[in-house]
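Next up is a structure, given as structure tokens.
Only a part of the assembly is drawn; its chains keep their places, and the rest are absent.
Chains here go by letter, A and B, matching the order in which they are written, and residues are numbered from 1 within each.
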Amino acid sequence: MSAKIQNLQQLRDQLRAFVAERDWQQFHTPKNLASALSVEAAELLEPFQWLKTGEIEELSAETHTAIRYEMADVLNYLVMLADRLDVDLLAAANEKIQLNAQKYPAQTARGSALKYTELKK
Amino acid sequence: MSAKIQNLQQLRDQLRAFVAERDWQQFHTPKNLASALSVEAAELLEPFQWLKTGEIEELSAETHTAIRYEMADVLNYLVMLADRLDVDLLAAANEKIQLNAQKYPAQTARGSALKYTELKK
């Protein structure tokens, strides 16, 4: 299991094997995976909560490593959920960027953190 | 911007361009990206919250599409955060699987949803 992972398909395959070896499919309903992903995302937020910005210089090596593994957890649950719901993550991400490009045209959204519903006003 | 994205590097490059065109780097501190990721993860959980399991058959086509885009949002913020913190997501995911394999050996964890701290007892 130690060969280098090159892409999301290989990561999915490795996660499938990991889960199958432990007979964990029974717990991995989409609802439970979505809960777990949400919990991991909050654990990723936790080390940032009292920091000013969390820029890399503000993080100790220990905290950076912890954050890196929380990001890994988020990705792993996301890939398992995508596998279960038959979602192509890269295609979805690409489509979402196109949709956001329409909601936030560069000339009106430049330099603004307003939501698109506010921008239109 | 409509060419097919083949891998996480290309997704990162596309996100960099999207953000730069809107001059949004100023808002994208790691702390803010981690908050946004956490909010998107909760939006992904939201359609599942009253469902039994959220298996694909339980989802309307409309809900499946909404979930797919929420997954895209999570991935996009995760890739932007990784870019900002200099994290190789696939390498981190792979390492985390190795660590979990040690914490949850197949023979003791099989069929159990206990946390590793409980398994050891």
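To be clear about the criterion, contacts are C-beta pairs under 8 Å (C-beta built on N, C-alpha and C of every residue); 3 or more make two chains touch, one makes a residue touch a chain.
Predicted model only: the values in this text are computed from it and were never measured.
Engineer: Let me spell it out: one sequence, repeated, and 2 copies placed. What is the copy number of the whole complex?
Structural biologist: Of the complex's copies, 2 are shown; altogether there are 4.
Assume only the chains that are shown with their structure count from here on.
Engineer: Distance from the CA centroid of chain A to that of chain B, rounded to the nearest Å?
Structural biologist: Chain centres of chain A and chain B, defined by C-alpha means, are spaced 2 Å apart.
Engineer: Can you list the chain B residues touching chain A in their complex?
Structural biologist: 1-2, 4-8, 11, 14-15, 18, 21-24, 26-27, 29-32, 34-35, 37-38, 40-42, 44-45, 48-49, 51-56, 59, 64, 67-69, 71-76, 78-79, 81-82, 84-87, 89-101, 104, 106, 109-111, 113
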